[in-house]
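One protein chain is absent from this view; the other protein chains keep their places.
By letter and in written order, the chains are A and B; residue numbering begins at 1 in each of them.
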Amino acid sequence: MIRVIAFRLLQFPLVLAVIYLTTFMLVWVVPGSPFGRAERKLDPIAEQAMKERFHADSWKSFLAYYPIQVITKGDFGRSMQYQEWSVTDIIKVSLPVSVTLGIFALTIGTIFGVMIGTLAAVNRGGLFDWLSLTIALIGISIPSFVVAALLLATFTGRFGLFPIGGCGGFREMVLPAVALSLAPLAYIARLTRISMLDVLGSDFVRTARAKGLSRFTVIWKHCLRNAFLPVLSYLGPAAAATFVGSFVVETVFSIPGLGQHFVNSVKNRDQTLILGTVMIYSVFLLTFNLLVDIAYSFVDPRIDITAKSSS
Amino acid sequence: MTALDQPILADAVEAPPDTPDGLFTRIRRSRRIRFSFAVLMLILLSSLLTMPLTLRSDHPWGYNNQYALPVRVGPSFSASALWCGSDTLGRSLIGRCLLGGAASLAIGLAAAVISMTLGVAVGLVAGYRGGWIDALLMRIVDILYGLPYLLLVILFKIAFEKPLSLLVRSESAANFIVLFIAIGIVSWLTMARVVRGQVLFLRSLPFIEACKAAGLGQWRIFTRHLLPNLVGPIVVYATLIVPSAILQESFLSFLGIGIQPPLPTWGSLAADGLSPALNPIVSHWWMLVLPCTLLAVTLLALNFLGDGLSDLFDPKAEAAKI
Partner (left out) sequence: MRQPLLELVDLNVAFDTERGRLRPVRDVCFSIFPGQTVALVGESGCGKSVTALSILRLIPQPPGRILSGKILLQGRDLLTCTENQMRSVRGKEIAMIFQEPMTSLNPVFTIGDQIMEAILLHQRVTHRQAKEIAEQSLRDVGIADPARRLSEYPHQMSGGMRQRAMIAMALSCSPQLLIADEPTTALDVTIQAQILELLRKLQRDTGMAILLITHDLGVVAENADTVGVMYASRIVEYATVEDLFDHPQHPYTEGLFRSVPRLGQLSERLATIPGTVPNPARFPSGCKFHPRCHRMQADRTCANTEPLPREVRPSHWAACHHIDTFAASPVTRPTLDHRREVVPLTDPALHPQQRASARD
């Protein structure tokens, strides 16, 4: 087990390098310059000077400078857009906000998603099945910006239950976390329902009932642990995506998280910031996928990650 | 020892054993599928059939006709174009919603077709050929999975919109096409994985072994025995790609890089309606409610359709033992 984890960890740098290079290639071939916008064209000479200052005058000088900085100092360089900030500082300031919010949202989504999905499966075809699935599906049938804005308008203006924006305290976190949790909640509810329906048909359910266990124990102890596996494998990528922040929620609730930088950096062709955010995302993704694989072997003893090919 | 379970067949069978119902019988019996299909058809047909009106610039229902109606009027029955009110530029909201529906559904369908073609092709080749081809294709999928999809969509759009608009000589057409492809291109990854997984699973089943033992050719096994078993998951995933593509377009509209302004989609209508509807002084709620309702109903119907189909295709639809 430990050997496998070590092996997977050793692969990380290689995978990250490939993702770094791919991202760089994508960003580099796309037309447009990080310096100056359409309405405020920079003087060509000034732009050239700027590019040279940021080692962005050619792909050779870019690749000769930045990767070495990243490897030796963990420094992604200065943001080409916000020139007085270094990428590392931007991430340091905004990532904790996004991660806190993400943990909160994913916890809500997992708990309620699993609950709704399980109850729906147990009442298959019944009113609760229909109702819960509809509610869960509404969560992913209305654009997230509408849901977020409606939550904001309803619970801040009229009832004044929660503050309008900002971050820090628990109360500030509730609304954005709820908004952010809706999509994972709906997805987890459906996953749980489907795999639960499968598990409820297995023979061991009958054995457990024949022992004299109550329906409640059989469902929530025996079945849930089996039905949780697909949810677990969804949680890896979902955690990575949620923890790095969401543009919509952060914009609507004016939260200074990392999510906005994903969109803005790409829109502005801020090459250094793009690379920084993508690398953070990739590290999260790889880590959570590894964690999920480890968790898998705890939840289901039949799965032996030592026998699994790395991917 | 004798097993009675072994068939005791000798003479003519008097009553033929019941065959399970055919797929179409089951589809017709499923209320969920029938209902969501009817809703989808209703929305699709009304969007398509009104296009001659909504595309005209001189008809009051015209999507970009700013001169026929007063601005920001709530829904009323005084004129057909005002059934759903008018927007901030005095355009008929019902006309815009109908055309927006056509645009949104077109984006969804195009994305589904693109991702289906690409995903099925890659998944089939990877799963069936195996070996280094499989490894290579799946590593590419892994890497693309590792990148945030927004990065791909936005970069793709920026990279290809300009050259394409020169090629097709119409900016809005180029915008539309690039949007199709951009969304399609990020949604094929899951499809590829699903198809590959299914192929690998099917190949491990004894019935493929039996086909080989019966002397069937590779091609025949592939087309007659493998593909039919793949149709289920492919159709289910394709149905589920449509709603996610429509949602992604709405997200891109919110970012301001979706469809270009005068042309509406439900997503862009909702994004545009957000601030007038949430205006704390006078709420112009209809600008948000109508497109959102249409969007939500369509996506719900699509999701229910997908779920209903996946229930049908799932061979393990065993009864709960509790």
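By definition in this document, a contact is a pair of C-beta atoms (placed from the backbone, for glycine too) under 8 Å apart; a residue touches a chain by one contact, two chains touch by 3 or more.
The model shown is predicted, which means the values in this text are computed figures rather than measured ones.
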Option from A:L14, A:I45, A:L127 or A:A210 whose C-beta touches the chain left out: A:A210
Residue among A:R8, A:K51, A:R78 or A:H222 that touches the chain left out of view: A:H222
Hidden partner interface residues of chain A, rising order: 202-204, 206-214, 222, 225-226, 299-302
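By our rule, only the chains that are shown with their structure count from here on.
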Where chain A and chain B are represented by their mean Cα positions, the distance between them in whole Å: 23
In the complex, chain B residues that touch chain A: 138, 142-143, 145-148, 150-152, 154-155, 158-159, 162, 243, 247, 250-251, 254-255, 257, 267, 270-271, 274, 278, 280, 288, 292, 295-297, 299-300, 303-304, 307, 310, 316-322
List of chain A residues in touch with chain B within their complex: 15, 18-19, 22-23, 26-27, 29-32, 121-122, 124, 133-134, 137-138, 140-146, 149, 153, 157, 190, 194, 197-198, 200-203, 205-206, 209, 215, 218-219, 237, 241, 244, 247-248, 262-263, 266-267, 274, 277-278, 281-282, 285-286, 311
